[in-house]
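Omission of a single protein chain aside, the complex is shown with its protein chains in their original locations.
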Amino acid sequence: MYCRITSTPIDPVELLRRVRTNEDGAVLLFTGAVRNHDAGRAVVGLTYDAYEAMAANKLEEICEEVSSRFEVGEIAIVHRVGELAVGDVSVAIAVASPHRDAAYKASRELIERLKREVPIWKRERYTNGDETWLEGFSPQAPKTD
Amino acid sequence: MYCRITSTPIDPVELLRRVRTNEDGAVLLFTGAVRNHDAGRAVVGLTYDAYEAMAANKLEEICEEVSSRFEVGEIAIVHRVGELAVGDVSVAIAVASPHRDAAYKASRELIERLKREVPIWKRERYTNGDETWLEGFSPQAPKTD
Amino acid sequence: MSDEVVPGAVIQVKTLFFAAYRDMVGAEELDIQLPQGATLRDAVRAIRARPGGDALPEDPALAVNREYASSNRVLENGDEVAFIPPVAGG
Partner (left out) sequence: MSDEVVPGAVIQVKTLFFAAYRDMVGAEELDIQLPQGATLRDAVRAIRARPGGDALPEDPALAVNREYASSNRVLENGDEVAFIPPVAGG
């Protein structure tokens, strides 16, 4: 398991290498990248902010839970912070698995939970110079404490 | 759209590069690789055979149908033939998309249809020297002709 | 022309075998002759009548000119007929 918040460019190939073993028949790699448009506006880049220490912990917790629910091998997740340009990879998730069904399900659950639970934020920068923090998901507080 | 049957090693990074554009927020890469075990037997490799001309056509047909059903950008699929060793990539599928949901659905449909419809076969080679053609899926003939 | 059956006329088709079927038939490719108007089913019968051919299923998946086809498909001279074992790519 390899979960990191990084301020340097993400190398998806390194993630593929990290997760694959000879036990695995399938490796699924998800990469999210900065698009040149959002909700009809021309985008020049995204600035990611994170509560880094908590984000890394939360990623590990999510990886452990997903690992225990699906028959997967190694998982690697890296999320980038700082100023990204169009085309830059913001997040990469690699899941190795003996069988593909588990890899697809685990990968999808990882990205959905990351987006809903991990304390990371993004500020969109537009061609006209405007910037705005994007709307996100309110994380659920634990029921009891 | 890039659909190929190849006898040379597959480079997944080249596939990622082929599909991604600045319109895309998500790229999903599936790779299938030769496992060191199958149904309890120790495997040394797989030999893939294909009806190459038909397989390439069929891949293109599947890509076109999947493209028309999901909001995806570029798709690239490469399947290898010949003698593969444990760890070698047998198939890689890259799907770029503005949004991740379409990428996951399209990727999954591509690999499922590939396995059920494309005329490719594999012969498993075991540590004890045995070899056997693996059981597969009977493709459906068209209802009328 | 091709719809009209001339008594005694024959067509030639190329048959292809892959994977386990190739091992059964002992050939990659066989040219066979069939009466004009013959269907895919007739081609299967002709191959199954050859040595080793009876190991093939009676109703295998088939392709004509690189497209899956049903067994009542009428063949034409020069068609490429492939016997398709259950597929196992990936």
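Couple of notes before you dig in:
Letters A, B and C mark the chains in the order given here, with residues in each chain numbered from 1 onward.
To be clear about the criterion, contacts are C-beta pairs under 8 Å (C-beta built on N, C-alpha and C of every residue); 3 or more make two chains touch, one makes a residue touch a chain.
From a predicted model like this one, the values you see are computed outputs, not experimental measurements.
For the chain excluded from display, the touched partners among the shown chains of the whole complex are A. Shown as candidates are A:17, A:41, A:69 or A:116; the residue that touches the absent chain is A:116.
Summarising the interface, subunit A meets the missing chain with residues 32, 48-51, 53-55, 57, 79, 90-91, 111, 114-123, 133-145.
Just so we're on the same page, only the chains that are shown with their structure count from here on.
Comparing mean CA positions across the assembly, the chain most remote from subunit C is A.
Annotation: 25 Å between the Cα-based centres of subunit A and subunit B.
Inter-chain centre distance (subunit A to subunit C, centres taken as mean C-alpha positions): 51 Å. Between the CA-based centres of subunit B and subunit C the separation comes to 27 Å, rounded to the whole angstrom. Shared contact sites, meaning residues of subunit A that touch two or more other chains, are absent.
Counting partner chains per residue, subunit C shows two or more touched chains at no residue at all.
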